[in-house]
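Only one protein chain is missing from this complex, and each of the others stays in its spot.
Right after this comes chain A.
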């Protein structure tokens, strides 16, 4: 059980890293882009906008934590 948990933990750390909200944001942005494309909208602009927002929000969380700590 510990082995399984360590294995899962390793892959979580490897793929998701230390800010799960960024990973979730990437998935949601790509899902929204896919949905728009299926609806006939060439939403190439959506992922770049998501990158700017996700990086900015992630940095904001770091700064807030640093200032609190």
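In the analysis below, a residue touches a chain if its C-beta (ideal position, glycine included) is under 8 Å from a C-beta of that chain, and two chains touch if they have at least 3 such contacts; residues count from 1.
Convention: contacts and distances are computed from a predicted model.
Think of the chain that is not pictured: of "Hydrogenase nickel incorporation protein HypB", "Ascorbate-specific PTS system EIIA component", "COG4280 domain-containing protein" or "Peptide ABC transporter ATP-binding protein", UniProt labels it "COG4280 domain-containing protein". Interface residues of chain A with the unshown chain, by the touch rule above, are 14-19, 22-23, 26-27, 30, 33-34, 36-38, 42-44, 46-48, 51-52, 54-56, 58-59, 62-63, 66.
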